[in-house]
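To start, the structure under review is shown below, and the notes come after it.
Every protein chain but one is kept in place in this view of the complex.
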């Protein structure tokens, strides 16, 4: 992450002055506000604003006139109950707004989560910066031989070096040509290509930025899918950074999320049957399980 | 509106203590927070929380590192530009959460706006209060003779008195029976009907309550439709109360909303043609306008 | 369910004529189209239209030019894989449109599912029919003594009779007064109350109707929550009717839904730990489980 002195000064200015408010405030989140949390080589996550805290979840669940909280321990129990029984609307009552800088190919995965508000830096209107994601050596992985959409072992030696060279050189050359096409030159009678066209030359590892705003229920859904071990590494690191932030913001809700979603597992009706037979002492095999080979393999990975 | 002393004390407690925050703060909205704004005979609107201010709209539009604002006058111009050109995403970056008490038949219209978060007081779980909307005499209107879904002249004398009597008596009787069915009586071997069933006896003018959270863009859409003169009076008064609140919250955005949405009019391609012919001095009639009688009547109402 | 001869004739007319189409067609769904499936005492569910079939799910998943299907058995495996791994977008590629007649208090629960299209019969514009839901005797249940939002034992004898009398009489009286208020009487100088006002006198067990359109992914989400044993009986019977219909429409997707959603159970990280200890032969108690009493009770209900 390489912020300019001007950007750092703007962030410092935002963190310098507090204003009194009557609103619910989260001390953990105030500590996070505006600061740039680095992700990947040039990416970042910043919290720009938030609404609500753990107590606000309970207040909404109770549709109360006041704070809706009796004791912190009551709130914890209520939050766990709501999460366990899939009551989503109280969690929708908290909201958070992030500023994210991320490679375009990550942005394209991310945007598939539609229940959020997005304002992206416009390459029709502005010129993008010369910043590209180049994987760290330990993330330069081969295609998985068992999973069609996963990674296998790490590339090494000449192959790794060549991949990094190609990625770097192609990015630099594409950006040089982008600038060249854009730039007018009156003397040479050169007009300069429209920005909305020139951008098409830029590869998917260029960084873009956006403001992204989402409620806590939908954020948890995003995090469950994207902080998962099967998610692509380059989006997972963003999700993990946001997990840390959410933990500081709404610690009780995050604890329930970890227990009932992130660390939980869905057991199919067939798998439930097998587990019950096992608990009763029976030795079940794939053949007697009623599951396909693929299901059985995934079942054994989970349950041994 | 009839708040209990406990409810008033809870509201006072919420307004008593401020906390320092690094977040964007709207002075106008801080003045509104938690206070119960009365609507109809027992209804209310309270702001529970908000996120963002006028500057936050510009900050998101510019995807900026800092406040994103140069001068207040620049922000005003940008906000008007965004509104005029239907850029919706920057307005989605502000959010507000209301506590609303409203009759069920109003709630049923309201909920048709789906892009919002709602947590309603549950009549499966809790017992509703004995509070019913009874129209004020000047709102006791006859069916319109020109508009199938509108009101005509105000009822008077015996008819008005009888309607009010019927509404009041049926409400009270229904509530008496609701309570009766609900209440167990061990001595009499009476179990008490389940709350989720007993509620079916209650008429649509009983009050319910909910927490309702929405972004500014979708709120403007709601207000444009529901603060409109064609909206039913009983929802319009809620919309108007919220218009006053939004004006204090984001005065620049509200001014643009008034000019480009609330006070604006959509001119069809046919109507545009007619206006241009008129501006060129031609006298156009319905026959030469290409419009149907209904369209022409609406056109003349708007343009003379 | 009591359809008028005109309504029955309209349904017959809709079922009388086929048209050739190039679109994907589901034989099971063609057999269901338009027919009124009765629910509760006066309610119904009718399929008005549908888009897609099992093969269409696979075709979308493969973004293919043709039918996207090799063999029916391949499709089944792919559909199970997609459901197991929470790939939701291919299931969104099927759509269904229902005509539903249902009591207002059921409609109010139903509408909380926002990712659907709804067009409800307007009581501002039209006059509602005199049809009310009155529970069958075996559904006249007391408040549960263990669950704040559930039912307990069935009411009997005098209490049951009295509840049914109150519900019937209040409904009839409310409707009489609704009609009375609405009806103008020129001779008596009576104007007739506006429909948008008169409707407020009607109780929540009156029937309304709507067209409801939803994609298969979101329908499965609705069915998982509403066909569940914890859902209120009066909405559950609608969900069950729709389950039967969906099973005829997309049998492979429905089978996967049954296995991985409807009959599945979510196991929290704590519960997973306990199950693993049990599988290893350990006897775990609530005290040694790390779970609260409430969680433990629910765990034991599920796993013994």
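A, B and C label the chains in the order they appear, each numbered from 1.
Here is the rule we use: a residue touches a chain if its C-beta (ideal position, glycine included) is under 8 Å from a C-beta of that chain, and two chains touch if they have at least 3 such contacts.
Computed from a predicted structure; not experimentally measured.
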Residue, one of B:5, B:157 or B:263, that touches the chain absent here: B:263
On chain A, residues whose C-beta touches the chain left out of the figure: 103-105, 108, 111-112, 114-115, 118, 122, 124-125, 133, 135, 139-144, 148-153, 155, 157, 159, 163, 166-167, 170, 173-174, 177, 180-182, 184, 189-197, 199-205, 232
Touch list for chain C against the chain that is not drawn: 3, 6-7, 10-11, 13-15, 17-25, 30, 33-34, 48-52, 56, 59-61, 63-67, 89-90, 92-93, 95, 97, 99, 117-121, 209-211, 213, 215
Residues in chain B touching the chain absent from view: 77, 80-81, 84, 86, 89, 112, 225, 258-260, 262-272, 275-276, 278-279, 292, 294-295, 298, 303-304
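Methods note: only the chains that are shown with their structure count from here on.
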Copy-to-copy rotation for chain A and chain B - C-alpha atoms, rounded to a multiple of 5°: 180
Residue-number overlap at the chain B/chain C interface, same or different (half cut): same
Euclidean distance of C-alpha centroids - chain A vs chain C, Å: 34
Separation of chain B from chain C, taking each centre as the mean of its C-alpha atoms, in whole Å: 29
Multi-partner residues of chain C (each touching 2 or more other chains): 112
